[in-house]
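Pasting in a structure now, in structure tokens, and then I'll have a few things to ask.
One protein chain is absent from this view; the other protein chains keep their places.
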Amino acid sequence: MYRYDEFDAKFVKERVAQFRDQVERRLAGELTEDEFKPLRLMNGLYLQLHAYMLRIAVPYGTLNSRQMRMLAHIARKYDKGYGHFTTRTNMQFHWIKLVDVPDILEDLASVEMHCIQTSGNCIRNVTADHFAGATDEEIEDPRPLCEIIRQWSSLHPEFVFLARKFKIAVGATPHDRAALLWHDMPVEIVKNEAGEVGYRVYAGGGMGRTPYIALLMKDFVKREDILAYLEAVLRVYNQDSRRDNIHKQRIKILVNAIGQEEMQRRVEREFEEIKASGSLQLPQEELDRIRAYFAPPKFETLDDKMPVGSYDFENWKKTNVHKHRAPGYAIATISLKAIGQTPGDISHVQMDALADLMDQFGIDEIRVSHEQNLVLPHARKRDLPAIFARLQKLDLATPNSGLITDIIACPGLDYCDLANARSIPIAKDIAKRFENLDRQHDIGELKIKISGCINACGHHHAGHIGILGVDKKGVEYYQILLGGSGAEDASVGNIMGPGFSAHDIGPAVERVVDTYVKLRQSGERFLDTYRRVGMEPFKNMAYLEQMYAAH
Amino acid sequence: MPLIKDGAFVQDAFVTVADDAALPDGAAIVSLARFQKDREALLARNAPLGIQLKAPENPELLGEDVQRFSVIVLEFPVFRDGRAFSWARMLRERLKFTGEIRGTGHFLYDQIAYMKRVGFDAWNVAEGFRLEQFHRALTEITNVYQPSADGKKTIRELRATPRP
Partner (left out) sequence: MAATPALQVLTANRLRDGAVVYWQAGVWADEFKDADVFNDKAAADAALAAAMVFVKDRVVVNPYLFAVREEAGQIRAIEQREIIRGAGPSVRRDLGKQAKPSMEAFDVSI
């Protein structure tokens, strides 16, 4: 993974000093809250319901054991012993004091971490496939480009006060695990007919109040031109976006307002000029230099046999172990979705133990997925039973990766100032209802995604079953959406109808799932059945109770 | 309003003229609306001319006239409105404007460094603003990752420079 050189280290160090000064100025009254707020947001610091929340960047979801230990340390020293992994693969702490943040940033800097641009109207964390570098499906590892984009976008003077936040993801596989097309600017690594590797760039994806799938901007951008093209898109966005209505200021609004062709034309004009200036040309040597940081570990020549183990281990293997490009190796998903627990939460004990596990089994990196799970990218197959046993002791071995209890949920009204309803209790309730593993396997792939408000941090628009918490006259209600997808077949979920109370949402979801089981044809996932039969059958069953009550 | 240029407080040589006010004899800054209305008269004057653009006003609207201005003032209606960062860069890089680009309105001290990077070289600041704040703003972050209108060497270029 990337290692800071003296320039990166100095950059982060100065950023910490700058924020320390900003905090002092705030506490001394030289800055009002209005003036301070954008500054603290640019360092990932929110004021939430109970305390401040600090969002720590995990660039392209990659951590080493030292960094994992530091997160455990921060959880213990400055928070209440746990943290939360988000749908943008960052780490959030929910019980932070403003006065501690400069020290926390200093601690983070000591392990090459920071909170820069994890909030605010700027370019956010660049995300990628959590199997990057380990899967045999990719054209190449997307993370070197992510790192190049990260550096280019760090305190970019022209783009620090965009109309709204800006999210970039880089994909390199036919099967999309990073919800690529839901991003403001997806970048896909592709090969053209000549066999050259380049980039396909899209723009205008986004969730929130008005969800959109991104539209193609340019089919093939040459390697050396990629930063020039990205800068062109950002410039058009910064210049031409509305600034009069906070709900209409994401790039998706601009692209859909002026149309795909016009957007392409404006971007192309900027692109030609930036290219001509040569200032953002990405030389092959630079790409190679960054690539070298992401060279895979030296894979040993190992027996490719998958070990057999206990009943529990065999169950875990079915869902949580995935094919690795190197014989004798496997990718293992560490579920942070224990039944009845908060999705994505992890304790300091678990974090430290994972760091130890990584060191013991010689796994240099751990990944965070946007589905709020962790991934060991390079596990030796022969070590899997021992790894599993360790995970089991830590309550990190729930065998549900990709199954219905592998739920995405935002923190919701239990923590978040923006929320209208709680999401975590709904996630827990649904998980408990479907706890039976045989039933889960029978249901198969079914992605439930829960958001506590329209900001959609729980990605409900992209859920096979999406759930949106709303406030109906002071009472928490839950709308069901069906048919969303965050994979390469990206689609926006359709709202089923009126919301359900907290008491009724669990049973409603059960009726929806039962409808699928009844109607499915051979080999169909929930999403496939929905796409075949449409909303009607699901809607009829879901509202059955209400219908009976009305009569 | 205090004006900072070349790292010091300077006297504003220009008078900013309201749209319905008479033009002074000397250096004057007018709005885009005023310029579009009285263009001939304004260009015919034998005195430096400046123009103040609102955040939605793209400098390309000035067309060929852009080089006739000694100063172009870019407004920040709120600090959140970052369009002026792109306008300043456009003025320097596409339109090759070499006059003064002045920032006015609601910008934060913490935006000053970004403004300089994209091509601003003068700042209208609040009464009581201390010069040492200005200098500190420019030195908080030493190195930059990306090229901009200021031509400052990027970290990538510094990395390639052989070090002793």
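A and B are the chain letters, set down in written order, and residue numbers restart from 1 in every chain.
The working rule: a contact is a pair of C-beta atoms (placed from the backbone, for glycine too) under 8 Å apart; a residue touches a chain by one contact, two chains touch by 3 or more.
Small disclaimer: the values here were computed from a predicted structure and weren't measured.
Novice: Thinking of the complex as a whole, which visible chains are touched by the chain that is not shown?
Specialist: Every shown chain touched by the left-out chain: A.
Novice: Return the single residue from A:99, A:246, A:306 or A:517 that touches the missing chain.
Specialist: Reading the full complex, the residue touching the unseen chain is A:99.
Novice: One chain isn't shown here. Among A:414, A:510, A:524 or A:545, which residue touches it?
Specialist: A:414
Novice: Of the residues A:130, A:428 or A:464, which one touches the chain left out of the display?
Specialist: A:428
Novice: Extract the touching residues of chain A with respect to the undisplayed chain.
Specialist: Touch set of chain A with respect to the missing chain: 26-29, 33, 47-52, 80, 95-99, 342, 413-415, 419, 421-422, 424-426, 428-429, 474-476, 502-503.
To be clear about the criterion, only the chains that are shown with their structure count from here on.
Novice: Which integer distance in Å separates the CA centroid of chain A from that of chain B?
Specialist: 39
Novice: So in the complex, the part of chain B that touches chain A is made up of which residues?
Specialist: Within the complex, chain B touches chain A at residues 55-56, 58, 79-83, 85-87, 89-90, 93-94, 108, 110-111, 113-115, 117-118, 140-148, 155-156, 158-159.
Novice: Can you check the complex and tell me which residues of chain A touch chain B?
Specialist: Within the complex, chain A contacts chain B at residues 5, 7-8, 10-11, 14-15, 17-18, 21-22, 35, 38-39, 121, 151-163, 235, 238-239, 243, 273, 277, 279-280, 286.
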